[in-house]
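Structure provided below as structure tokens; questions to follow.
Left out: one protein chain. Kept in place: all the others.
Our next item is chain A:
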Amino acid sequence: MALKMVKGSIDRMFDKNLQDLVRGIRNHKEDEAKYISQCIDEIKQELKQDNIAVKANAVCKLTYLQMLGYDISWAAFNIIEVMSASKFTFKRIGYLAASQCFHEGTDVIMLTTNQIRKDLSSPNQYDTGVALTGLSCFVTPDLARDLANDIMTLMSHTKPYIRKKAVLIMYKVFLKYPESLRPAFPRLKEKLEDPDPGVQSAAVNVICELARRNPKNYLSLAPLFFKLMTSSTNNWVLIKIIKLFGALTPLEPRLGKKLIEPLTNLIHSTSAMSLLYECVNTVIAVLISLSSGMPNHSASIQLCVQKLRILIEDSDQNLKYLGLLAMSKILKTHPKSVQSHKDLILQCLDDKDESIRLRALDLLYGMVSKKNLMEIVKKLMIHVDKAEGTTYRDELLTKIIDICSQSNYQYITNFEWYISILVELTRLEGTRHGHLIAAQMLDVAIRVKAIRKFAVSQMAMLLDNAHLIASNTQRNGICEVLYAAAWICGEFSEHLEEANQTLEAMLRPKVTTLPGHIQAVYVQNMVKLYASILQQKEQAGEKEAAQEITQLMIDRLPQFVQSADLEVQERASCILQLIKYIQKLQVKEVPVAEEVIALFAGELNPVAPKAQKKVPVPEGLDLDAWINEPPSDSESEEEKPKTIFHDEEQRHSRHRQPEIDEEELARRREARKQEQANNPFYIKSSPSPQKRYQDTPGVEHIPVVQIDLSVPLKVPGMPMSDQYVKLEEERRHKQKLEKDKKKKKQKKEKRGKHHRHNSLHTESEEDIAPAHHVDIITEEMPENALPSDEDDKDPNDPYKALDIDLDKPLADSEKLPVQRHRNVETLKSPDSEALLVEKKSKKPKKKEKKHKEKEREKGKKKEKKGEDLDFWLSTAPPPAPTTQPQSEPEVGAALVAEPQEIKKEEREEQDEEEDDEGKKSSKHKKKKHKKEEKSKDKKKSKKKTHHSEEETTESVQNGTLDDEPLPPMSSYRLLAENPYIKMTYDIQGNLQNDSQVTVSVIFENKSTSFLKSMELNVLDSLNTRMLRPEGSSVHDGIPVPFQLPPGISNEAQFVFTLQSIVMAQKLKGTLSFIVKNDEGSTHEKLDFKLHFSCASYLITTPCYSDAFAKLLESGDLHMSSIKVDGISISFQHLLAKICFHHHFSVVERVDSCASMYSRSIQGHHVCLLVKKGENSVSIDGKCNDSTLLSNLLDEMKETLSKC
């Protein structure tokens, strides 16, 4: 083949080519270094030759050596020489070598600029390609600045091969030279629509990488990417885009809603696991950013969890791993959905692969509940025993502690169990996490008061068996738990039963082998213990025993006084003196216990870790102000001290000077002698104290506890945690039984049993009461603590420099540096600016005119991208159709202003309503309202046709009508909407015909195009049919009798016939229409669902109170009632709402009680009695038809619950 020919010819030419080198290295396994240094010498000779081919061969060999780890930076200049060879063969090798070994610190790199520029503009595309590839590896800020413009030009190269590479390398250029991003971006964006798929995918890659780092600047591209996502079939590209959307959604939740559907579709349809995995990940990210408020997305979560389960169950370890990884992301927000797969995750704990086991452990953390904690921990304990290798075992240990202690021990119902678990964990040898266990013991003992007695007994046992734990103190981290044990026993010594024994254990000589900080705690806490024993003995009047214990302390403490650890030594000698003093008092028969115990009185409360930081600075306190007046300059004038230290010393000595006289010196000498005498390490002192310590008399009469050493690893007498699991089960069962007993006291035994069984399954978290009342002391926080927790962003993020607003027009100063003397076609800044503007205006053009006017009026400069995006996003189905505005010419602005405006309007409208109600019958009122609304509509349409003429008046109207949504009291509800058209509708019963309703639909043209040939079609149901002109089939649509110019709305009515009216109905339908604009005309469709509520079958009919009373008395009416809680609006408003939305009229009203009436088109009477309580409303209804009544009441309930 070609390759062989190439090789062959090289073979013949040189003494040693690359193959020879490789072969040589393989043949010199023993003295490889020597052989290679020999080769390097040869290479150096070769590089000195003028022949470029020889040089290239040398460089090629060097590149190989570089890979083996040899330094070749000395040859950098030779590499550049080879790079600049005219032959592609050599150039290629040169660039390869450069890409392997050049980096920012390579000093000769700046010499390459012109060579690279020359290669970039080479007529040979492979020269260019090789230069681009090389540059992508070693581009520096300088190179990026100098070459940005050349590369940008290449992005429009005729050959896709070059375009592709140029686009990709731009990312590297941006990173090194962020100023190039804005000028280059328009062209980059253009490449998203490049005809060549390779270039397109390169552009997607680059923009996605950019956007991932700084998503907010790329929101405006979302529509474009959305289009790409729905059209592309290339998985590589799809994954990138989906990842991009994952980064965008947290910034724009509406985007998330729009994404869910296509993503779920992809999840369903794709066979590529990588794509599936990406989709699932992004869906999770989207759902997290949407957080709550989207209940219908539980389906998506379920789908994700299902798919992940499949991954986890797969035999492929990779899929298993990733499935678990993604599962843990879901766990954070939807723990319930994951918890149901507990079995599977526990299974993964047995996996051969440690990384999978660790993932499963992570998951378990979030899956525990009060119910399953013991069970899960038990499983983990088994794994701890089985685990081989300390890393995994340590990991298990930390996980067990994490799991149990999470959110303030939320899931622990039995702390005795937890303490036993911790004690069991101390059996782990060689763990690094002794301090973790210790911290837990301390925390639990301090914060759970009820557990102290138990904890103390366990800790005493640990202290007793300290020799097991501390067998190898130097390497053993587990001895840390003794620290906790000693402290707990000391601090809560009042709970100790065998305090003497514990004290004895703490005084054992072996203790001195423990690390210093633990000994220090021992010393400190044995005094606490001593104090409490002393008190105990004194109270019991056992003076002998009290003195004995004092003697014991005096006998044993010196071993700590000898300690090399300063802390231990200091504490011990302090305490030794104290106890000696106590002994003196004891001899005089003075009761001392009270005073000794007072040394340790008071309780320690836990303090939150950030408490100190969060103490707000009190008003008036200036932390920077001087507390005392600073020393004035004049004072130090004479001395002129250079430093503060110096100054201080000076002053101190000045004070001291008079004190130091002969007497003082003598006294000091005496003191020093005394000190030396008492210091065991001071050799000159008399040996007597040391001797005494070594003898340690009195050992015989101290009771020595027998320790059962037959089971060396299990601390004797220690309750096993497993016992608790069993106990807990029994306890829960008992609780259940009691509860059931209470419930089913009267019932037969058999039934009771059955029920118990049932409820066992439905046992909820709350049912499990803790074993004993547990009072977890929360950490203390200062008053007025500030809740803020600002997260610090890394200021050194390399991608931060690319956080650039891409939508601002380019300024002149942002031109890319261009080498003027060269004759290459350059792209000047104004051009790119024009390009940018042109690009921009393409999309928003449609709306721009309108916007401009409004923007001016409001004096508000909204960013165009925001509007554009809002427009695109608004095409998503709105979440609450009833509150949607009827006409929405400027969605973007409306969205911003909506919330307050609605409230205001609502109030106004309701006030109006109230007034009306006082004067006129409700029917009248309703009609009036209708009329008003229609006239408003008409006005509006008129206005719009004369848009430009009436600019000013319209702007006023805009504030109240066009811009803002109509208040919720509008009976027109949203039917469907897309970027072209919006439909709202209302249904009215027809009094003349008992089986017909009229649906009025308002069509509004939202686009700048002309809409025509609109045709509305509905899929009839058995019960409800659209009345079509004679002769047309049921599949034909009804043409809308008008066309819509841009921005105009109009109303059309459609009649429907129905048989039964007792149930609400939904009909599917489609509106088809033709969009005509300058670019031509397209056929469009819009699907909708027409909802016939039961209320729409009612006709507001007035009724007098006596007729109403008769009706109620007649007794043929069915009765039903509802109650709605959480009503905050006034009764007046409430009645108005029922009247308006449900077509009732008020018959009579007394205080907070009213009777209401309505009639259906088929003559059903509906009577209501509405009563308002504190915060609730109850409605009793009577009607000829029970189904109709219950449906009506349900609808009412829904309306009212929105209040």
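Structure notes:
Assume a contact is a pair of C-beta atoms (placed from the backbone, for glycine too) under 8 Å apart; a residue touches a chain by one contact, two chains touch by 3 or more; residues count from 1.
As a convention for this text, contacts and distances are computed from a predicted model.
Among the names given as "AP-1 complex subunit gamma", "3-dehydrosphinganine reductase", "Cytochrome c domain-containing protein" or "AP complex subunit sigma", UniProt records the absent chain under the name "AP complex subunit sigma".
Only one of A:Lys164, A:Lys307 or A:Lys370 touches the chain withheld from this view, namely A:Lys164.
Contact with the omitted chain, checked across A:Asn124, A:Asn408 or A:Gln1053, is made by A:Asn124. Residue A:Lys243 is the one among A:Lys243, A:His341, A:His433 or A:Arg571 that touches the chain not shown.
Annotation: of A:Thr113, A:Ser136, A:Gln306 or A:Gln406, A:Ser136 touches the absent chain (contact as defined above).
Residue positions on chain A in contact with the hidden chain: 2-3, 5-6, 9, 13, 18-19, 22, 49-54, 60, 63-64, 67-69, 71, 73, 87-90, 92-93, 96, 99-105, 124, 126, 129-130, 132-133, 136-140, 161, 164-165, 168-169, 171-172, 197-198, 201-202, 205-206, 209, 212, 234-237, 239, 243, 273-274, 277-278, 317-318, 320-322, 352-356, in rising order.
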